[in-house]
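Missing here is one protein chain; the remaining ones are kept as they sit in the complex.
Moving on to chain A:
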Amino acid sequence: MIDYLYNPDFWALEWTWRSVSRKTLLLPIIVALITGHFRHPVHLKIIFFSGYSLLMEHCSTDNDLKNLFNDETNSPWYHLLTPVLFFLLTRFFSEYLDHGKYRFLRWLLPLAFLILVILNIISEGGLEVFPSKIVGLYSIAGIILSVGYFLYLLRTLTDYYIERKPMFWVSSGLLIYFAGNFLLWIGLNFITYDRDFFYSIYRINSIVTVLLYVFFTIAIFLNPHDENKHRSPN
């Protein structure tokens, strides 16, 4: 596998992948505008999340490209923008976070995350160091919240065809996305010491990003109001 990593032909597609993944972020928004599916809370959350991710990509990655050949870093953007992204992530799971005895998590999770971000800035060398622990935590939280959603579905058993629910695609996409990115983000501070290697391995992020936004697009296509379709065949 390692031989492929150092094969220049293999990595020739690197920027193509990044470019494709960037464009995919627009896909759910475009489809929402075409289909008119942007009034339901789940659709709105997808649009907000995609829009904010686009903004974050623009700020962080574009800045990174400009500074590709000098020592400047895009890390401050991640420190500043990740807490809001985390808040938007938790909002996807309001179906089970806003009810029951654990509803205090609705505000506690984003608040705790924000505090951890601040503590991380103070203790890990300031804004210039990439917050790999924070994005690692963000991905773990994403995995737990997605799995939590599936467990919630198993507990409530309201829908037979869960694949016809937009939230199923959102949760599946997020689970795969965070599972693919977890080790990548955790190890980012080590990988970035070699930029060539970093860009080559970071293509995994582009692939799972494409997958996530394709799943978001499927979720936008589905109409959550058509509840009868979700029910058991009997």
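The definition used in the following text is that a residue touches a chain if its C-beta (ideal position, glycine included) is under 8 Å from a C-beta of that chain, and two chains touch if they have at least 3 such contacts; residues count from 1.
Keep this in mind: contacts and distances are computed from a predicted model.
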Protein name, per the UniProt record, of whichever chain is missing from view ("Sulfide dehydrogenase [flavocytochrome c] flavoprotein chain", "ABC transporter permease", "Imidazole glycerol phosphate synthase subunit HisF" or "histidine kinase"):
"histidine kinase"
In the whole complex, not just what's shown, which of A:Leu97, A:Leu153, A:Met167 or A:Leu222 touches the removed chain?
A:Leu153
Applying the definition given at the start, please give the residues of chain A touching the unseen chain.
1-3, 5, 143, 147, 150, 153-154, 157, 160, 162-163, 172, 175-176, 178-180, 182-184, 187, 189-191, 193-194, 196-197, 201, 204, 208, 232, 234
